[in-house]
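What follows is a structure written as structure tokens; I'll ask about it next.
Missing here is one protein chain; the remaining ones are kept as they sit in the complex.
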Amino acid sequence: MSVTVPRGTLLVEAAKLVKVEVPVFCYHHKLDPVGACRLCLVEISPGPPKPTTACTTPAAEGMVVKTDTPLAVGARADILEYELVNHPLDCPVCDKGGECPLQDYTFRHGYPTSRIDAPRLHFKKPIPLSEKIALDRERCVLCYRCTRYYDEITWSQELTTDERGVHSYITSQFDQPLKSVFSGNIIDLCPVGALTSRVWRFESRPWDMDHVPSVCSRCAVGCNVTLWKRRHQLVRVTSHENDEIDEGWICDRGRFEYTHVNSPDRLKVPLVAGAEATWEAALTALLEGVQGRKLGIFLPQDITNEELFLLRRLVDGPWQDARVALERRTLLAPPQGETLPIKDLDGCKAIVVIACDTADDVPIVNLRVKKAVSKLGAKLLVVHPGHLDLDRWPDTFHVRPNPGETAEAVRRLIGHELLQEGPVGILYGDGHGAEDVDALTQAVVDLAEAVGGRVMPLYRATNERGALGVRLAGRQEDLEGCDAVILWGPGRPPASARFVAAWDSVPRPEHEGADVVLPSATFAETQGSYTNLEGRVQFLRPVLPVTPPLREGWDVLCELGQRLGMPDMDYLGIFHVQRQASRAVELFAPLADPPAPVPNPTPVLYGPARP
Amino acid sequence: MPDNVRPQSGDSRRDLRGSYGPARHHLLTSLFGIEGLHTLSVYRDRGGYSSLRKAMFEMAPEDITAEVKASGLRGRGGAGFPTGTKWGFIPKGVPGPKYVVVNGDEAEPGTTKDRYIMENSPHMLLEGILIACYAIGAHQAWIYLRGEYDGPFGMLMAAIAELRAEGILGDRPLERDYPLDIQIYRGHGAYICGEETALLESLEGKRAQPRARPPFPAVKGAWGRPTLINNVETLSNVPWIVAHGGAEYAKFGLGTAKGTRLVSVSGNVQNPGVFEIELGTSFREVIMEMAGGPPPGRRMKAFWPGGCSAPVLPEWGLDVSTDLDEVARAGSMAGSGGVIVMDDSHCMVRAARRLLQFYAHESCGKCTPCRVGGNWALRTYDRVLEGQGSEVELGTFDAIQESLQNGRCLCALGDSAGFVIASTMKHFRSEYEEHCLEHRCSVEEQVVAASA
Partner (left out) sequence: MAEGQSDKGGHNVIQDVAALATGMRTTLGEFFRPVVTTQYPEEKSPRSERYRGRHYLRRYENGLERCIGCELCAAACPVGCILVIAAENTEEHRVSPGERYAKVYEINMLRCIFCGYCEDACPVQAIVLGPEYEMADVTRERFVFTKEMLLEPNPAEERPLIAGFAAGEPAPTVEGPGMTDQPRPTFDHRLIDTADTVERS
């Protein structure tokens, strides 16, 4: 088989194109190659008559790569045998068992029988690396993916190797627990069961789960995730690589904050005055409660586009005077003109980050900035009063204005020597309320015009961009003075409220004493879509069924509209809502074209080894 | 005795550390033993730093590289790569700094030549470094010194202080506008730091583990900059080459390996020490004449011709010459020039186990075969030596040695561990079979019988 690849493509990547499996442990397509595990040995000609690592050798014109010569096959089998010399072989209790490359490669490339008769080396295990991650040093094959990830991708060096030789082991720096918000990715990276999730620990076996690709609901970046369910429970969230957004990384909030979906406290039936009621009675009580009162509506950050569209119709119609607040929203206005897509950060020659702690607000954008800087050579300028993790790059140019003076500091950057070469990406937040946002935005726009750059407003709330698109993004303070509130999500009732309706998936202390409580579906159950901070509409795929009496938000909003006497509120289904929303709101145009349903997933047990 | 052999006795040589055997040609060691040679004044009186002056004022950088190329000098650290070619790999005209790094991490068991040079004539090394800096266009040199070398460290520090005081190091060395500086970095006791890329990692303050090549250090070395890495002995040859010309140097030696080299002979010999020999001298002359051969009543059994990383040669290897290519043809390598001799009172299985313990202990842990294979082999040796061996163990040794060598590992440490098993099994298989199958050791029995 012959294949033509771009210059510099490594042999492992070229082999993937012709569907030849070259097993790898240390190589990962998002990390720099190191050639440590030696598992990818192949024979190349022209070249010396000895095996060469495919993960460090770029393809060359006329190069012939042989993966199936006795020398190469034997060399790879030898390495696999070595990996198993001290491996504890506790696959039955290992959370990786079933989706473990070491298992799969041993079956496909290893020796059929074992020669290993010596006693094995043992370590104390498992070791908690943090609240979320457990480390098993006996299973570790020392591929250094985790330490390299921490060095190259997150710049935080929280993991390191101690001792040497066969006694080498992975450990956190100074035995401190991992603090990085990106720590969970090392679980996905680990090719064996050495790094496992403590949240998912022993929850289920991989072959026993169904999974669907979906979108993360925790912030405005819109990372793609895979949701895994077992027995009607959401048991695991892992990354789902989308090079245009997340490049296969997700933050710990997206990975671990899903347990409320399975909570035994989940609200299942509506409550009226603390007693269980039917939806009919609850909605009646709700409508009576808000009737004739000044209405305030608090929205969760992960409200879907469809729900926003329906709510817009309600607010345009019967609830004309209602005020609306959105959880976690920034003060930023909708962007004027074209913005910088996340994937174009890779092409930037200089990146300016203004008034935003990206690691906290938009974590994966933070990793994209780090990649553009450390791997692609972009210059980095930061305008922020505090210390950020971006300062770990030695060449970061950091301007620390006093809070409130960021706009002037941004204007002073015009003509800066690091901004001479374009394209320039300008990322800006709202300084968590410390800044005059209008002045800051104007300064950013001026800077972009002066240096020929493009801007990327960094919204915080998951669907803030969608809420801005239908002008429904107020602040919690806006609800002051309302005497009837509908708290959808974790909002506080204002002091003036005389009627409180709570609508959430779990009971919250803020909702104590609500007159009406409605159960809501979570991101794992509801159909719909989110608009991320760059304006990209992405569809959720429910992994769990909505079991009655639970109802989805759009469904409840439709019924409310019908009861309030609005015309055309009897939608036939969510597709009907989506089609109408796509015509009515420019931002929601992609809703007209929802993706085809995903095919049933191949069981992991028989599937290919995950890279 | 030929004319050019210097007499060993002489007043000025009384306080010499180490031994100093007869040799035909003394290029490196001609001045060694002179009182106060480690000071700048004495070294200058003997013609020191004239080569640097000549290089900086009379030669272009390319000329220096050409002379080194013409000399046929090959690296003395172990791999024997042609030095001039290596200098030629350093890219020219790239913006930004370049570095010269001197590999003074002499951790190879049985090798003490670099220490011998640094303790006798530190200025010879420093002069070579400065010439190399000038030749490749570097302004900064680093000496990566083995951590245990306290003596050489003190002497090099003193010598560098003298150079700074005299203005040979600094912003305007020898009144020329070409800043030069040398810094010393002391290792922390890891054998792997002698491997050039691991040395660079260690120099950068990271965990010492070899890097995958390419990119080679000449393109992307210390801190990602073009870097020239040479052994102490290699660079110490440079002043002589610059002073006398490469063609003169190439008159010494045989074949592709030119010049002289230092060999450190240790083990079961009567007169162990460091000797300068012309390349091409036979090992018989080195071991039997210069080093005095094995103790009386013993018979030489085996020797490691180039430090313990080279495959062992049995007694017939004495007739091999020290020429790099000929040693390679004999199935070994000239390596770092550390000759370790063992006589017939040593069991080769036990010796291999001891060497393997060293390699298992010094494995950095980066790549799998060396990390696991060394330890696995060591445990297998332990089982064999406890009398629990069988045919299975013989097969295990075969499998391990094969999967350690020949490109399976990132650096040469794994190969070296493989060489230990492979070469001792090749030449002394009967001893292995005795241990594994008969659970006895004839060598030990002989020694016990002789002492009884």
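Note that the chains are named A and B in the order they appear, and that numbering of residues resets to 1 at the start of each chain.
Following the convention adopted for this analysis, contacts are C-beta pairs under 8 Å (C-beta built on N, C-alpha and C of every residue); 3 or more make two chains touch, one makes a residue touch a chain.
The structure displayed is predicted, hence computed values, not measured ones.
By the touch rule given at the top, the unshown chain touches A in the complete complex. Touch with the chain omitted from the figure is made, among A:Met1, A:Val93, A:Ala275 or A:Ala495, by A:Val93. The chain not shown here is touched by just one of A:Pro23, A:Pro51, A:Pro101 or A:Pro126, and that residue is A:Pro126.
The chain that is not drawn here is touched, among residues A:Lys16, A:His167 or A:His398, by A:His167.
Of the listed residues A:Glu21, A:Glu152 or A:Asp208, the one in contact with the hidden chain in the full complex is A:Asp208.
Residue positions on subunit A in contact with the hidden chain: 89-90, 92-93, 97, 119-123, 126, 167, 201-205, 207-208, 605, in rising order.
The working rule: only the chains that are shown with their structure count from here on.
Work out the mean CA point of subunit A and of subunit B, and you get 53 Å between them. On the side of subunit A, the complex with subunit B involves touching residues 33-39, 41, 48, 50-53, 56, 74-75, 78-79, 81-83, 85-86, 115, 117-119, 121, 141-142, 144, 160-161, 163-168. Per the touch definition, subunit B reaches subunit A in the complex via residues 190, 192, 207, 209, 211-212, 214, 360-369, 371-376, 379-380, 383, 392, 395-396, 399, 402-403, 406-410.
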